[in-house]
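What you see is part of a larger complex, with each chain still in position.
When the chains are written out, they are named A and B in that same order, and each has its own residue count from 1.
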Amino acid sequence: MNYQHLIEKIYQEVKPSIGKGKVANYIPALERVDINSFGFAMRTKSGEEYFIGEALKPFSAQSISKLLTLVLCLNNDDTIFDSKVGIEPSGNAFNSLVQLEYENGIPRNPFINAGALVITDILLSQYTNPEDEILFFARELAQNHGIDYNIEVRNSEKETGFRNAALVNFMKSYGNIHNNVERVLDCYFTHCSLEMSCLDLVRAFSFLANNGTHSNGQHVLSYRQNKKVNSLLLTCGTYDAVGKFAYKVGLPAKSGVGGGIIAVIPNEMTLAVWSPGLDKSGNSVVGSLFLELFTTYTGKSIF
Amino acid sequence: MNYQHLIEKIYQEVKPSIGKGKVANYIPALERVDINSFGFAMRTKSGEEYFIGEALKPFSAQSISKLLTLVLCLNNDDTIFDSKVGIEPSGNAFNSLVQLEYENGIPRNPFINAGALVITDILLSQYTNPEDEILFFARELAQNHGIDYNIEVRNSEKETGFRNAALVNFMKSYGNIHNNVERVLDCYFTHCSLEMSCLDLVRAFSFLANNGTHSNGQHVLSYRQNKKVNSLLLTCGTYDAVGKFAYKVGLPAKSGVGGGIIAVIPNEMTLAVWSPGLDKSGNSVVGSLFLELFTTYTGKSIF
């Protein structure tokens, strides 16, 4: 299949939708992003890369960093799903807090904020300086040493992140947070401020399309861990729209409010798309549409 | 691949687990079932069939009938997901009622009880006698005119189904049920009492592995509808264990408290397994294990 031709065709089709949706506006640094930005990159298992638009421009990873920290955490500790965080979808946001209370401070999965905060706490127990480790891990996986945190974004998040502070304190009251609350929040807001481009993302997460083995030969995850992460992405990766995303796109994926989405076609390729206009669920409007058309034209939905 | 050899091998492996778990005991007719029962059948897209154990013995479909009624309903009305029932996972059972209240009586998906009751209500508006239509549909799809309802099971369910009665009344108070409450419950309990064998199931649902087209050539669902149903099965088909089931088995599937599970490998085959011992989530212990080994040995998980 001529992928370059295909992605150019899809780009033409999604163009009229660019600018739709709403840019995340809870912090100034995100609000300033041009809603008309668009980038896409893909990388096959055999290493071929195709891209279009601003595929090399770094954007705010936001919740996509939850995938990175989960993988880093699984590298060191295979037992986190036994007692610290679940693997089930969580229902809507309203319920998440009730659910957290009903389930004694154990978040339903690592991709809701509560779960990602627990993962951050575990990294703080695993590493003296997890911020450095996460950054090093991202750079190494993406083979790009220009990747960095955005300090302005991190600081803004800290100033407005009261709901996340509530979650950490609440889980700490149940004994499911072991480090200092401020330290957990600091590290969490820092890794959410990570900036990567579409190309960085498809390279960094290439192992998800190759049973856990990175294209540089590194065994990032075991076969079983990789299967687990991909299934978690499908059932929990796109906020409260996983069902809709599953039937429209039909791929494991993680989205972020920066407008990025990383998706996986198991055993075949990784795809990353960026466009900052978000739908009501917090997923990129154009990003979702691009991926939907991609699986429609290639027949590569997993369903 | 020699499937007969494979399923015999897996059968030997799961044998020590037969008898584990607990048979559903809320009604006598289900409680009487021998916990040591076991059956498995599979049917490829090209029509090859393999089976082992009591694959021809009918058992209580229970929640598997929710898949049948959803498909029958979609046959007549493609708009149900617009306003009457959602397509998102629901979180745990405790939350489902809160969620139903928060979301004004619109159930999150058609596979939780509330959602299946709405589907039943829609069938009552579509057909004069939906019980007959459902039965006719099952018989036709499975090409087995011996398939029938179990009246004792139906009557027992009616006598103890107060939580379902609460759900229907609650949704009716929101205007999301249009027929008589008793009539909806009657029809629901009737279709849950349907008895089918593993072989019946793989034949009946063969279209799910063939883009919506039954092996007899009938277009049961459109390509898009079929993709939607398969993705719904993956994200919502196995009670509050969809995440666990997704990473262990990695297939769209619907389970029932009768101990049956129907699973789909898109574009390849349908699988059905039956063993009445249930885990805490209500899924068959041995059934889940058998399917997990099947995808492990064949590498046919969708992840």
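The definition used in the following text is that a residue touches a chain if its C-beta (ideal position, glycine included) is under 8 Å from a C-beta of that chain, and two chains touch if they have at least 3 such contacts.
The shown structure was predicted, so the numbers you read here are calculated from the model rather than taken from an experiment.
**Student:** 2 identical chains shown; how many in the complete assembly?
**Tutor:** 4
By our rule, only the chains that are shown with their structure count from here on.
**Student:** Subunit A and subunit B share one sequence, so how far apart are they rotationally when you fit their Cα atoms? Give it in degrees, rounded to a multiple of 5.
**Tutor:** So the angle, rounded to a multiple of 5, is 180 degrees.
**Student:** Centre to centre, by mean C-alpha position, how many angstrom separate subunit A and subunit B?
**Tutor:** 32
**Student:** For subunit A, which residues are in contact with subunit B within the complex?
**Tutor:** 86-92, 94-95, 98-99, 102-103, 108-109, 227-228, 230-232, 234-236, 240-244, 246-247, 250, 252, 266, 301-303
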